[in-house]
Structures are given as C-alpha cells and as structure tokens.
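Note that one protein chain of the assembly has been removed; the remaining protein chains are unaltered in position.
== chain A ==
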Amino acid sequence: MIVSCTQENLAKGLGLVGRSVGTRTTLPVLNNILIKTEKGRLKLSATDLEIGIHTWVGAKVDEEGALTIPAKLLLDYINTNNDKTIDFSAKDLTLHLKSEHYKANIKGIDAAEFPLIPEVKKAESLEIPVASFLNAITKTLISTALDESRPVLAGVFFKAKGNTLKMVATDSYRLSEQTVILNKKIDNEVVFIVPQKTLAEVGRILSNAGEVVIVSAGENQVEFKLGETILVSRLIEGTFPDYEQIIPKTVKTTVVVKASLFSNAIKMASLFARESANNIKLKIEAPDKVSVLAVSPHLGDNTSEITGQVSGEGIEIAFNAKFLSDVLAVINSENVKLELSSNLAAGLIKAEKDNNFLYVIMPLRVDE
C-alpha cells in the first residue's frame, strides 16, 4: 500500500471513526482502525462489534493494500502532525508514515484479522434532513432507559409511515415523542428500535454538517449513511410497548410559561430537593400564578413564583425535578406549554408553537 493524503482529511476521517473503536475487548484487533485503499480513495473502518463505522477520505493511491493500526496512537500522531501532506506505505505489517518534517513506523495487525462489518440488507430507506434528525435525537435520547433490565426501553423506537417518522423513547417515568417529516414518502410501514448508544454516536457524527441522512433498517441491523460516512449498528430485538395509550387525552389545566424562567425556578428548587429524591412541587393557580416549591427537612425550603398564562382549574402536582429540567434543556422554545389533568395523571409538556414534539411526564404521588 502506498498512499498520500492531506493531514486535514486524515485527521477528520480518523476523528469520525476513532470513537467506535472497542475499548474493553479481549481481541486486540478491535483496538485498531482498518485502513484500506478502495477505488482511488482511502477507507477507514472501526468497530466494537456493536457499532461499525466506515468513512472514505480522498487520497492519492499509488499501490492498493490494507492494514490495521492501533487507533489511539494513529489518531494522536496525525493530530499532532502539522505537516500538510502525509505519505504512507505498508510493508510487513508495519505502517511507515512520512511527511515533510516527521517520520514514523507503526506496527499493525493483518487486515484479514479485522472483523467484517455486516452489510445491511435494505428494505426501505428513510431520507431525513440532518437538522430535524439531530433535533429528534437530542429530544428522545433524554428519555431512554439507562438500565438494560428492559432492553426495548434502552433505545429509541422508530416508526415510519408515508412521509412521517415518529421517534419515541421512554424509561417508563417519562416519554418523548418527536415527529419528523421525511424527504421522500415510503411505501411500507417500518418499525425498529435503535440502541441509545448508537444514536448518540450518530448524533455526534451528524453534528459535523451534511444535509441529509439515509437510514435503512434490515433484519437485526441498521445503517445510517451521511455523505461519505456509513454507520452500521445492531438493532434492539423485541416489540416496543404500545405507548400511544399513555399519552394523556384530557386536559383540565393549561399553563404557558417562559422556558428560561421555569427552568431556572426548577434548578433552584432542585437544590433543596436533592435529599427527597428530587421531588419538587408545582402550585398552579389561575390566572397567572405558577409556584415551584421544594422542602428539605434538613436543608430548608424554597419557593419561586413565576408568572405564566393559566387556563382551567388550579392544581398542585409534584414532579421529579430532573425529568423537568431534562426536557427544558432540549426543548428549544421560548415558551413551554404544560397540560395537566390531575395530580395523579400524566402531564404533557410541549413547545408552545411546535406540535411535533411532546413529552409525557408522570407526577409523583404526594402523601398529605
């Protein structure tokens, strides 16, 4: 293999795949990045056997070849190298790197040892605008379950039909649903569950620009394609719970508050709520009074009064502060709307002017 490539392209490519390298693994080759020439370009691949990722970078290929190189060493070396172009050649499982000022030899492992990243047999592909996909990822990831006791809840549920995609996540205390409009209509309904770790990784890649992402799910596997990068991951097996039944239908109290004020009040209350499992209380009275309270037997108590528009009955309801602050951090709207029905029933939080996102949150039961 004899190739030359700009430092900039190489650093960018390695940055994309480098994170997917396996860390806690018994198989040494999983710590490596596969470098391979392919159709006049350089293909970089990494995998931890759950997620596999390929990216292609432009390069001048003089001789075809492939080798795997320890990811961390290569990444750090290329990032600190400030020469413009780097030439490299592989011989006897060693990669020779040469640039204007620097020379290095890095020992690698045979490319044949590198895991084969499975190809996804595509049935239906979803074309999603990057901006709205990224938005949906941030809003749903907050609600995924962190423990793996119910595997289906440790991921985000995708349900696509016609030209809409619904992404849903719940940890059984709260639920996020974001509707995304697809660029192209699809013929058949598709449903699948993507592990949260995969989606977090996809989100990271997406934030490096691009316009459209193509998501294709096959049996057991899903592929995300963004420009010159492809990420392949396992899917979570199982059926996502029938979540629509728990989205509240009745509303007795509607409150519109300024998100920044509300978020600040919750932050202050949660300082006092730490001891009592983050329990804070909202006291809502028409026409415009919203109080956020927290009491700690040892620390003291706090009350914040913010104004909002209240319509319907007054209510007192307790929530886990974290579940509120989580959603306020990502909701991205000047005003938020709370729809409540009783202090034991699920409440609904929406952005004031956006009906595509909803957040269901369970109240805490308060013993009076």
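Points to keep in mind about this one:
As a convention for this text, a contact is a pair of C-beta atoms (placed from the backbone, for glycine too) under 8 Å apart; a residue touches a chain by one contact, two chains touch by 3 or more; residues count from 1.
Just so we're on the same page, contacts and distances are computed from a predicted model.
For the chain that does not appear here, its UniProt entry gives the protein name "Chromosomal replication initiator protein DnaA", which is one of "von Willebrand factor type A domain-containing protein", "Amino acid ABC transporter permease", "TonB-dependent receptor plug" or "Chromosomal replication initiator protein DnaA". If you put the hidden chain back, the residue from A:I33, A:A136, A:L206 or A:L293 that touches it is A:L293.
Considering A:I106, A:V256, A:I306 or A:A346, the position touching the chain not shown turns out to be A:A346 (whole complex).
Note that of A:A123, A:I181 or A:I246, the residue touching the chain absent from this view is A:I246. Interface residues of chain A facing the missing partner chain: 25-28, 30, 47, 49-50, 52, 115-118, 150, 152, 170, 172-173, 175, 219-221, 234, 237-239, 241-243, 245-246, 276-277, 279-281, 293, 295-297, 301, 303, 318, 344, 346, 360, 362-367.
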